[in-house]
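My questions will all concern the structure given below.
Every protein chain but one is kept in place in this view of the complex.
Take a look at chain A:
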Amino acid sequence: MSEDRDVIEAIWSGSIPACFKLASHECTSLQNPEPFFAMLPRISYLPLLWEKIQRHFAHFVTEESRSSPIWLEYNLVPLRWQYPIGLLFDLLGEKATLPWNITVHFNDFPVKEVLACPSRQVAEAQFLNSIKEADFLKTRKKVMNTMTQGERRQMTAALHSLRTENFWAVNRKLMFTGEPWKHVPLRVFLSENCRQLQKLVGISNAENEPLTLREVLNDWIQEFSDERYEVLLHGVPAPLEAPLQWLGVNMSYADNFLYVVVRPK
């Protein structure tokens, strides 16, 4: 098996128009700041934008708030920055109301809901830990154990600059491991209650045929059916009959996890 370039290119070029506004009660200036507009790459992460957002709004908040870490919120739900932007939008956003209206806060960081992210180094460590976890599921971390610092840096830099080819030059090692994957890194998010499901799942079913996403959802979600639920992966209906390992290679997020969103119709 080799990767499907068209699918990967499409995933890497997906983006969401977003409009960031400062929380009105935190604005101390007489004049409201202009909103900050951005096209958010679905595959990327919110901390990559934080410096720009912070700079844009810093002069409209009190001096003591100015240097505190910002946090983002949509519809009263704080955005958990450790997840890819595309997943957050599929889970919380509404396609019908683009741009995605996100509120920016400098005060009252929700410490019980959102991980602290004082620097880009924290965000990158989080990303690499997630890749390590995915590699453990696939190969018991054999690939990450042989990966150089330079290769790790290449992955985070390529994700930042959205250079698919540079990223895949290293990512190929994580995907084509030379032996069958032990488990597929898969998390299913239920939009009803934002709950996430994770269980160990292999690449074959009991009949030794390639396991499909539909079989997994039938097993994990009570009374799962096409009539009741919509299943999203990168904002499009997930191919439920596709073998799970094919999905893992071609439709995982950059951290090598498949994040599937299940929404009631």
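Quick notes on this structure:
Here is the rule we use: contacts are C-beta pairs under 8 Å (C-beta built on N, C-alpha and C of every residue); 3 or more make two chains touch, one makes a residue touch a chain; residues count from 1.
Here is the rule we go by: contacts and distances are computed from a predicted model.
Between the listed names "Ribosome biogenesis protein BMS1 homolog", "Ubiquitin-like-conjugating enzyme ATG10", "Beta-hexosaminidase" or "Metaxin", the UniProt record for the complex's undisplayed chain reads "Ubiquitin-like-conjugating enzyme ATG10". When the full complex is taken into account, the listed residue touching the unshown chain is A:Gln126, out of A:Asn107, A:Gln126, A:Asn166 or A:Asn205. The chain omitted from view is touched by exactly one of A:Arg5, A:Arg66, A:Arg153 or A:Lys199, namely A:Lys199.
Interface note for the absent chain: among A:Leu76, A:Ala96, A:Val111 or A:Ala206, the touching residue is A:Val111. Mapped onto chain A, contacts with the missing chain fall at residues 80, 82, 111-116, 118, 122, 125-126, 129, 132-133, 136-137, 140-142, 185, 195, 198-200.
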